[in-house]
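Got a structure for you, written out below as structure tokens; questions coming shortly.
Yeah, one chain of the complex is gone here, protein chain that is, but the others are all in their spots.
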Amino acid sequence: MSWNSFGRLFRFTSWGESHGPAIGVVVDGCPPGLALDEAHVQGFLDQRRPGTGKNVSPRQEPDRVRILSGLYEGRTTGTPIAMMIENVDQRSKDYAGLPPRPGHADAAYDAKYGFRDPRGGGRASARETAMRVAAGAIARLIIPEVTVTASVAELGGEADPERWESLLDEARGNQDSLGAVIECVAEGASPGWGAPIYAKLDADLAAAVMGINAVKGVEIGEGFAAGRASGRASLPLMQASGIDGGIATGHPIRLRAAFKPTSSIGIGGRHDPCVGIRGAPVVEAMVALVLADHKLLHRGQCG
Amino acid sequence: MSWNSFGRLFRFTSWGESHGPAIGVVVDGCPPGLALDEAHVQGFLDQRRPGTGKNVSPRQEPDRVRILSGLYEGRTTGTPIAMMIENVDQRSKDYAGLPPRPGHADAAYDAKYGFRDPRGGGRASARETAMRVAAGAIARLIIPEVTVTASVAELGGEADPERWESLLDEARGNQDSLGAVIECVAEGASPGWGAPIYAKLDADLAAAVMGINAVKGVEIGEGFAAGRASGRASLPLMQASGIDGGIATGHPIRLRAAFKPTSSIGIGGRHDPCVGIRGAPVVEAMVALVLADHKLLHRGQCG
Amino acid sequence: MSWNSFGRLFRFTSWGESHGPAIGVVVDGCPPGLALDEAHVQGFLDQRRPGTGKNVSPRQEPDRVRILSGLYEGRTTGTPIAMMIENVDQRSKDYAGLPPRPGHADAAYDAKYGFRDPRGGGRASARETAMRVAAGAIARLIIPEVTVTASVAELGGEADPERWESLLDEARGNQDSLGAVIECVAEGASPGWGAPIYAKLDADLAAAVMGINAVKGVEIGEGFAAGRASGRASLPLMQASGIDGGIATGHPIRLRAAFKPTSSIGIGGRHDPCVGIRGAPVVEAMVALVLADHKLLHRGQCG
Partner (left out) sequence: MSWNSFGRLFRFTSWGESHGPAIGVVVDGCPPGLALDEAHVQGFLDQRRPGTGKNVSPRQEPDRVRILSGLYEGRTTGTPIAMMIENVDQRSKDYAGLPPRPGHADAAYDAKYGFRDPRGGGRASARETAMRVAAGAIARLIIPEVTVTASVAELGGEADPERWESLLDEARGNQDSLGAVIECVAEGASPGWGAPIYAKLDADLAAAVMGINAVKGVEIGEGFAAGRASGRASLPLMQASGIDGGIATGHPIRLRAAFKPTSSIGIGGRHDPCVGIRGAPVVEAMVALVLADHKLLHRGQCG
């Protein structure tokens, strides 16, 4: 069990640096017989693609995914599904000779590995998250009965969507950046998915979401509000939280993730004023991955 | 990889129901040669023991731990360390014939397993957390250079400790209960512990803490405040967060956990008015377990 | 993933030294609702119990197993099943002050861990295998459609059972010991169990059986005979081997394990003249464990 895999029975392993020749992912444990083509995966990738609006980084990557294995005549075969995106826009000279950047993982990588690929964010780049989205697109095939939807709930502390555009303009003008809270709702998970104790559905979701770049907090259901309430006040909330004792209840599962502001303000490179906006599809993907895995696990033990 | 184990290289597996004959834990992967006796573990267990104050459940368990393997002449041998606590006070009649209790995991267990041990909380009981504390006591031997301290930061939304006693009295009088926010600080983790991508130190900590009964939210470092801030405002905070890109920086690691209020108000059984108070030693244990595991993992790959 | 666990979805973790207070095992991932009591497990343990014949070690252990968790009213609950046997006959003085014994793992433990519990074989004792038999008894509940039977095929190189008794008498008289080949046949495994590439049914069986003390060789199906044959000659054999490409075909699965002779001849302690005889129930247990695990895995991915 190493560092670049995620999942238990349905498991994926990502690889690649933002400024290397390509990035990729291998999805293992996918059931056979599911209809799949590159267009399905591409659709989810396009949602998170940079360069599609003024509020996201202007880096222009077509992010064209290729499926290299695990498919025969448009259906999964049960063998590993390898996907790859070539990096066609690698302006690594933007980064050459830069010292470790505060708020990036540069110094941490130096501490861990002794030396480091200085081009872009290396593995820590947000680009790696494209492969989570690709894997999440496969996960969704396993749980067609579930809808997973993530969206911005707060931007720079502001919950009113009508204010967001002007906040972003202001931040851009000041070369500043903004944090965001992303909310994700999953409807349709069957009662019984999940597990008590150390593979709790909520614990796995927390790991999945906290593992996304820039996320600093995760709430399931009532979250920190419950930590500040009394039992009488929160009882109605609890009945609707979607997970009890680590196991899905059949009600919608709700979680929120706090994305810190982009840390690269005033330094080189090309970055988003609010990475949280592009975080929503990644949160969706990770939630779909956890649910697909637990569906298979539940079927394995209790099916 | 099943449901009742936690950890990668340093790994523990807990077992037992609150109203069965005993509960226990097997700790695997502990390095050899560490000084250990039952008193060391007992000391940590006594901190979380019920019946030691008016604010925690009056159930009287001596919680006397026995170490059954993995020791020779007071030192660990590198083989699995089995620990067990007999359940001497099992008033399961308190629960006989009770329907699934709202806010407990009863209905979720029914959905998952088809039938369920109705006595006490079964595996979902807070009693299982004693074994996490016992395992955490072993973990601390591996990281003697690290101090891990958790304490109540907020109680019922109140951050001023002087108000807590009266809030608890009030809740008890009303047969109500209170949520809590527990803060944990770990000092002394070496730069380099952790891993990028899917075994991030912060993601592992989030899973560890979210897996504790009643926890509904986890923040690392600046947490949700960062999700509500601008980059300029949060930059100073970020430099002190202790984890960057999933890897320890050498600065203190800070996290907060939101414990929801006890859900058993007005129902049978014996329970705490604020489970969060007893949650602090469990948070400490889980943080120690994750750090010990990552110390060994880092030594394995980069040592 | 540590050293004392075995299995993927259905997983057990054993603990305990032969001369400590007890040995035990925690079985995790067992489906709920299966009828189970201590007598079922005890029946399998009694088959391998020492002291039941002149050809096995005279150590007298009642080997009385207790089930401590995971059961409610005679059925499994889906939570971990902890089992324990107290060591009532611990003559560790037999071993006190002995130097590392050739053919035992003593020197290897010294090399690995730096120091070692010198009493009996510690973890390396054949006594640990009792817990594999106990776990195997649970595994059999998951695969009631499969019969797993192991027996002696050769003793000291002799395949004719009528010669075995006199060979054993002769060995005992000479303070010598004998190797054995154990054959195991599993009938009833469904076509499809297993997996290609790195979780092949035959590879998992090989690991399971090679991990038994004293086993030095494993053959699946036609085994080494196939390595010495031509394709035309072996084609009929291959069609009946029970596993193809790592996946069960539905035909009986056959394997053989080579047990080396007891290594303790002429040294202190109490030992069997032929450990292979007692190895048969352990081989059966390990085969049952692998098949149960793969049944659940197959149901998880392809169910």
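Should a chain be cited, it is by its letter among A, B and C, assigned in written order, with residues numbered from 1 in that chain.
Definition applied: contacts are C-beta pairs under 8 Å (C-beta built on N, C-alpha and C of every residue); 3 or more make two chains touch, one makes a residue touch a chain.
Note that the structure is a prediction, hence the values are computed from the model and not measured.
Novice: Thinking of the whole complex, not just what is shown, which of A:Arg116, A:Arg140, A:Lys216 or A:Arg256 touches the missing chain?
Specialist: A:Arg116
Novice: In the full complex, which of C:Asp28, C:Asp63, C:Glu86 or C:Glu219 touches the chain missing from this view?
Specialist: Result: among the candidates, C:Glu219 touches the missing chain.
Novice: Out of C:Gln42, C:Ser69, C:Asn87 or C:Thr249, which is the one that touches the chain we can't see?
Specialist: Considering all chains, including the one not shown, the answer is C:Thr249.
Novice: Could you please point out the subunit B residues that touch the chain left off the display?
Specialist: So the residues of subunit B touching the missing chain come out as 1, 9, 29-32, 78-79, 196, 296-297, 299-303.
Novice: Hey, which subunit A residues sit against the chain that's not shown?
Specialist: 1-5, 7-11, 13-17, 20-24, 26, 28-29, 32-33, 66, 68-70, 72, 75, 77-82, 112-117, 119, 122-123
Novice: Please output the residues of subunit C touching the missing chain, sorted low to high.
Specialist: These residues touch the chain not displayed: 1-6, 8, 14, 102-105, 107-109, 111-114, 123-124, 128, 154, 156-157, 171, 174, 176-181, 191-200, 202-211, 213, 216-232, 234-235, 238-239, 241, 243-250, 257-263, 265, 276, 298, 302.
Just so we're on the same page, only the chains that are shown with their structure count from here on.
Novice: Rounded to the nearest 5 degrees, how far is subunit B rotated relative to subunit C when their C-alpha atoms are superposed?
Specialist: Superposing subunit B on subunit C takes a rotation of 180 degrees, nearest 5.
Novice: Find me the chain with the mean Cα position closest to the mean of all the protein Cα atoms on display.
Specialist: That would be chain B.
Novice: Among the chains, which one keeps its Cα centre farthest from the Cα centre of subunit A?
Specialist: C
Novice: How many angstrom lie between the CA centroids of subunit A and subunit B, rounded to a whole number?
Specialist: Spacing between the chain centres: roughly 26 Å.
Novice: In whole angstrom, what separates the CA-based centres of subunit B and subunit C?
Specialist: Once rounded, the distance between the two centres reads 36 Å.
Novice: Can you compute the centre-to-centre distance for subunit A and subunit C, using the mean CA position of each chain? Integer Å is fine.
Specialist: Spacing between the chain centres: roughly 43 Å.
Novice: What residues in subunit C touch two or more of the other chains?
Specialist: Residue numbers touching two or more other chains: 1, 9, 29, 32, 78-79.
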